[in-house]
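Just dropping this structure here.
Only a single protein chain was left out; the remaining protein chains are all shown in position.
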Amino acid sequence: MAFLEVRNLHVEVEDKKILNGLTLSVEKGQVAAIMGPNGSGKSTLAYVLAGKDNYKVAEGDVLLNGESILEMPPDERAARGIFLAFQYPVEVPGVATMTFLRTALNAQRKTRGEPEVSTPEFMKLVRDTAAHLGISQDMLRRAVNVGFSGGEKKRNEILQMAVLQPQLAVLDETDSGLDIDALKIVADGVNRLRSPKRSMVVITHYQRLLNYIVPDVVHVLADGRVVKSGGKELALELEAKGYAQFQGEAA
Amino acid sequence: MKADVRAIKTPAEQALSAAFAAALSEMPGRGPIGSLREEAFRCFDASGLPHRRIEEWKYTDLRTLMREAKPLAGPVKSKGSVPSLPGVEATRVAIVNGRYEPGWSDLTSTDPGIALSELFTFLEDQTTYRDGEIPGKDDTAFWLNTAFMTGGVVLRVKREARDKRPIHLAHVFVGDAGAAMYPRSIVIVEPGAQLTLIESFAGPADVDYQVNSALELVIGEGAQVDHIRIGHDGNSALRISTLGVSVGTKAIYRDFVLTVGGGLVRNQTFTRFGGEHTEATIGGATLIKGRQHVDNTLVIEHTAGGCTSRERFRSVLDGESHGVFQGKIVVGPHAQKTDAKMASHALLLSDEAEADNKPELEIFADDVQCGHGATAGALDGALKFYLMSRGIPETQAEALLIQAFIGEAIEDVADERIRDALMGEAISWLEARA
Partner (left out) sequence: MPAVQETVEQVRRIDVDQYKYGFETKIESEKAPKGLSENTIRFISGKKNEPEWMLAWRLEAYRRWLTMREPTWARVSYPKIDYQDIYYYAAPKKTSLKSLDEVDPEILRTYEKLGIPLREQEILAGVERGDGTRSRVAVDAVFDSVSVATTFKEELKKAGVMFMPISEAIREHPELVKKYLGSVVPTSDNFFATLNSAVFSDGSFVYVPEGVRCPMELSTYFRINEKNTGQFERTLIIADKGAYVSYLEGCTAPMRDENQLHAAVVELVALDDAEIKYSTVQNWYPGDAQGKGGIFNFVTKRGDCRGARSKISWTQVETGSAITWKYPSCILRGDNSRGEFYSIAISNGHQQVDSGTKMLHLGKNTISRIISKGIAAGKSNNTYRGLVSAHRKAKGARNFTNCDSLLIGDKCGAHTVPYIEAKNSSATFEHEATTSKISEDMLFYCRQRGMSAEEATALVVNGFVKDVLQQLPMEFAVEAQKLISISLEGSVG
């Protein structure tokens, strides 16, 4: 069994059917890219994995390490190792990034029955990671995402990922709104977290990101299901031919 | 009611009671209208003129400020015309001394989509032309208006009718001696219709006349109404104008009230959103000096969800004038997804002027976005200096800044010609100041 198994997932959002029998597996240590036109269900997949409200699973299952996660609330899934890098990271006024991170990390540890992280240990971890991502000490003291530029928000997501050390990282259009330089820093951060023990699902509309985060496998989504899978060359093929070839197929 | 000790009646209250008793049998309107008047006066009599301990009248203590109640104004005998708004072609409906005067009005250009009738003619036939209660029905001034109503018009804009030409309800007082008028009008805009309504109030200088007006505005589903009110009463006039608006589903309501005249003026607006997805913008500009007292009070009630309301008021206070703004946004428990914002800004030009601002929020639903802001202050000294350093004399520099300040409020008015006319009033006020 693969590390992440999505089996025949049918999902509705506000009475609209978005996922129509999506089936997908991701092995441990694998980086899988998910591409597709707008409305194909990419973000929906990300939200369903993370456990967002209002996403009704009509049929199907999602298994993480052999365990079904669909009944679990978002924080339990996080403790099990799922991390979602949001496409639009949320602002949390008045809560410093450091405070936010420490609270999250300790909450996950508590759920897993682990002891809380010690302050010096935590500070060191954050400082080192922040330095690599070009995040200043000052930014760590500011409220989460408040007044951050697009690039800063995305880097902050990667910082969180590095601190929380997930087993399955889902990156929802991490490249959206970024220029080349910002993209490189973010991709760098993600690549540093690649490991045989960690799986990643990289959701993107454009092929460009995949030049920097090279996937092991590419899946194409259209009309709420996987219509084609292949190696990293598939991404280049899509860039050349576009998604139109799949619009009809999925019908 | 009897158990409470009621304070002694003021001379004004006594005069009102006497006037009502004497005039009741002669007042226009047969049938149920008589009992409507009696019921209204009973309500008024029980509480009397509002005073500063009544929260809604905190800054306009009518009990103290209204020294006497003038006798009812008689109808005009002569023929004349009502003022129009410069540069604006509108169909004028004249309400003189509180009565509809067809002789003074433009009757030629009546759109087939608009039906006009005299107030009592309409009321005698039907008293149930709206669903539900009129917003503001429990207000003291409104009771007084219902008790004494002297006349007015009922305008009905038919379904889907889109009149390009605005209707101008011009209220005028004519006379040398102080008297009172109580005009009451009803405007019904049927679903899908569109109307631009101008309402003005004018009267001679140095005459202490009194006006208590009320307008009921019913806006049907999907309709659009632009309402512009201009108050350029005489300097000794006392006017209380009540506006009760019920807005239907998916309707758009834009209201703007400009006040430059009057000795003591209170514009009170009660708006209720009964249907979802409506949008309302209520703006206002007040320019006063001398010892004028102008109070703009609004209550915006969101009883249905998904509605957006914006209230933006600006006032310029010179001399010893007193400007009051009270704006209350009420969001009921089921009015989720309400988006309501209110802003009130006062510019004080002299040390004796006074600005009182009370922007209130009463929120009972949680998925809402509500906010208000209020500022009060003087002209920006740095900006003034900048203009002067470019050669503009001080008075002119001040005028430019004040114009910019008020201009931002007037910008909200959709119709360009009406906007220009309003700006013209503001500029006249500024020129008189120099």
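In order of appearance the chains are A and B, and numbering begins at 1 in each one.
The definition used in the following text is that contacts are C-beta pairs under 8 Å (C-beta built on N, C-alpha and C of every residue); 3 or more make two chains touch, one makes a residue touch a chain.
Everything numeric in this text was worked out from a predicted model, so none of it was measured.
Listed residues B:H277, B:K358 or B:R417: the one in touch with the omitted chain is B:K358. Annotation: of A:N8, A:T111, A:Q137 or A:N211, A:T111 touches the absent chain (contact as defined above). Although one chain is not drawn, the whole complex shows that of B:S47, B:T64 or B:S350 it is B:S350 that touches it.
Contact with the omitted chain, checked across B:P11, B:G31, B:G290 or B:P333, is made by B:P333. In the full complex, subunit B makes contact with the omitted chain through residues 53, 55, 58, 333, 336, 346, 348-378.
With the whole complex as reference, residues 50-53, 73-75, 77-79, 82-84, 86, 89-95, 99-100, 103-105, 107-108, 111, 143, 160, 164 of subunit A touch the missing chain.
Just so we're on the same page, only the chains that are shown with their structure count from here on.
Taking each chain's centre as the mean of its C-alpha atoms, subunit A lies 56 Å from subunit B.
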